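One chain of protein is taken out of this complex; the other chains stay put.
== chain A ==
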Amino acid sequence: MAAPLTLLIIVAVTIRAVLFRSSLAELISERVEVVSPLNAWKRVVEGLALLDLGVSPYSGDVFHETPLVIYLFHFVVDYAEVVFMIADGITAVALYLSIQTYNKNVFRKQKYALESDRYPADCLELLRSPKEMFYIPLKVAMFYLLNPFTILSCVAKSTCGLNNAIIALFILCTLKGSALLSGIFLALATYQSIYPLTLFAPALLFLLQRLYIPVNLRRSSFWFFTLQYVFIYVGSLVVITGLSFFLLGSWDFIPSVYGFIFSVPDLTPNIGLFWYFFAEMFEHFRLFFICVFQINVFFYTIPLSIKLKEHPVFLIFMQIAIISIFKSYPTVGDVALYMAFLPAWSHLYRFLRNIFLVSCVLLACSALFPVLWHLWIYAGSANSNFYYAITLLFNFGQILLVSDYFYAYLRREHHLTHGLYLKKEDGSEATLVLK
């Protein structure tokens, strides 16, 4: 299996290298869909220039990346293109390995359940065969590396690629069962963009499940492990933040990075939901709605963790998707990360209801973004409402996609316990309704 993966990586790197050398690279790096004020390469370069001049990179209101990233590029700025390609490669390999591990686990569990005869007889067709699962890790890697969104993001040198790599490594470490590394990478991801904080719950659930510790608030083993994980996480977060402070010599980066993420002062249009809303709003409601919008990102963790506590890996997928939809400065690179997981749920295909509609909407929106941007900014004939309409539609498509997968997952689990062909009490064929 290593050979196809290598081939895939070579193809992906070639495409990126060609695009880096073409005239398109400059155009792509200006697109608002691909870069946000947080991760634009132009801003990183500006920050580096300030750093070289001995000024705090956060003076002025241009640079909003974290200190570690700027110190990373301080050393490798000449090889930036290579760094971004490597980051994409790392993400793909990490996703590949994690899905491989995950599939092994799933298969093992399925085997035990089958041996202990826990599945209803008519559900055999829902079970997953090793043949079908064999290529899934490769498909996941392919979905990430060859996704036009990832390619655009990489060619634009958006630092989103680095964040994705960290999150992918976090997933890999979690699935491999290493609480220490998982905590460290989670802390790094949180440090980079705060929102991955919500991945704490699924990671904890997974690690508990792996050690066969039940989620029971009265059990000391549960509390012991949870505290241990919290300690690792918070400890590494403190260390990383402290390191940033010592590198930079000031706390400037806290308001400039995290304040910037939370209070959304930059209303440059992007594919998210914030900019238009806050551009239109009366100033004195701003704080209230910022709270509402930001709580929205974090809030889903609780109900989803309760509903999916047996399935932490699917929960990770859901959380990443929710973050990339509702975060304050989303780019297509974020979308690409959760889309890479879709092949892992290919067995849910038969339960998906709106996949045709959703794919049409997402494709149409991807085509319409540049067109409406052109009409608004260059031709001057359309206006921001046109663009925001497409943003809304794009996010509607994403939400529908995620909720469709959520529903399909729950439905499959339901069938696995209650049988595939459900009958109503009067014997007619029943339909499942998600309410």
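Keep this in mind: contacts are C-beta pairs under 8 Å (C-beta built on N, C-alpha and C of every residue); 3 or more make two chains touch, one makes a residue touch a chain; residues count from 1.
In this text, contacts and distances are computed from a predicted model.
Asks: Out of "NUBP1 factor", "GPI-anchor transamidase component GPAA1", "Centromere protein N" or "Sodium/hydrogen exchanger", which one is the UniProt protein name for the chain not included here?
Replies: From the listed options "NUBP1 factor", "GPI-anchor transamidase component GPAA1", "Centromere protein N" or "Sodium/hydrogen exchanger", the omitted chain resolves to "GPI-anchor transamidase component GPAA1".
Asks: Which one touches the absent chain: A:Gly54, A:Gly249, A:Pro303 or A:Gly380?
Replies: If we include the chain that is not displayed, A:Gly380 is the one touching it.
Asks: Kindly state which of the options A:Ser129, A:Ser221, A:Thr268 or A:Thr417 is in contact with the chain not pictured.
Replies: Within the whole complex, the residue contacting the unshown chain is A:Ser129.
Asks: Which of these, A:Val76, A:Ala367 or A:Leu392, touches the one chain of the complex that we don't see?
Replies: Checking each option in A:Val76, A:Ala367 or A:Leu392, the one touching the absent chain turns out to be A:Ala367.
Asks: Kindly note down the residues of chain A that lie in touch with the hidden chain.
Replies: Counting over the whole complex, chain A touches the hidden chain at residues 125, 129, 131-132, 346-347, 349-350, 353-354, 356-357, 360, 363-364, 367-368, 371-372, 374-375, 378-382, 400, 431-434.
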